[in-house]
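Every protein chain of the complex appears in place save one, which is left out.
Entry: chain A
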Amino acid sequence: MQCSRFLVSGFCGVAGLMGVLLPVLAADQTVRPGSFYMSKNLQALQADDIANPGMLWVSDGESLWKQPVGRTQKSCASCHDAADVTMKGVAARYPAVDAESGELFNLEKRINTCRTRHQGAEALAYETDELLALTAYVAHQSRGERVKVHIDGPAAPFYEAGRKRFYTRVGQLNLSCAQCHEANAGRRLRGDTISDGVGSGWPAYRLEWQTLGSLHRRLRACSLGVRARQFDFGSPEYLSLELYLAKRAEGVRVEAPAVRR
């Protein structure tokens, strides 16, 4: 059988894998960046700023940063000046609650809110090259910074919702995120090595996609893989999961734009 990972067929071979592995093993609890589980070749590709295709989007983001848009004809730089100074460390503390709306924002939502709230421009759709470029550019300014998000106060209910979802079995395969990314991290699932499920490399360039993609696109692939409901890009479900993933990954370094299989 030709098995394409993450297509409608779901995670091929997953039932077999789980059959062998049940009861779930108590795995090593250290949370590592996704690149730790990648091949040497992919690690090298990610580390080389020219060979890493994700850097094409970072370059685009740099141009977009200076481009006046919307009713106000302001650019990101009009308010935030040099991104390497003002955006350093920002991605490491996202997602975060927006004080004005009380909603949980990831970087994409923050950038789009700057467009609508401060630039008088339209929000950009997920997976457009523009939003990916701006997100990658902002995230890249935090490369090497350690993830540290707030989960107290107004963030607490979002964190709790994300934590719950992470441990809830879903889909026809009846698997939770934790059953793969905690109990079976380091094990192989067809062509992949299962990682700890850390978001700090995203947006990432996936060879399978031949393009850069958002973390929510990756999460949709995981949902589909277990034949569960895929939530929308930017949905509250994935946002709260994103917060939980970040808290789990506290101290792991940002490596966006990462390169993945």
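Heads up, the rule we're going with is that a residue touches a chain if its C-beta (ideal position, glycine included) is under 8 Å from a C-beta of that chain, and two chains touch if they have at least 3 such contacts; residues count from 1.
By definition in this document, contacts and distances are computed from a predicted model.
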Q. Given the options "Sulfur-oxidizing protein SoxZ", "SufD family Fe-S cluster assembly protein", "ABC transporter ATP-binding protein" or "Xanthine dehydrogenase family protein subunit M", which would UniProt use as the protein name of the unshown chain?
A. "Sulfur-oxidizing protein SoxZ"
(Q) Touch as defined at the start, partner being the missing chain; which of A:Ile111, A:Ala133, A:Leu215 or A:Ala228 qualifies? (A) A:Ala133
Q.
For the chain left out of this view, which of A:Ala51, A:Cys79, A:Ala125 or A:Ala156 touches it?
A. A:Ala51
Q.
Please identify which residue in A:Ser39, A:Ser63, A:Ser101 or A:Thr116 touches the non-displayed chain.
A. A:Ser63
Q: For the chain that got dropped from the picture, name the residues of chain A it touches.
A: 48-51, 53, 55-56, 59-60, 63-64, 129-130, 133, 207, 210-211
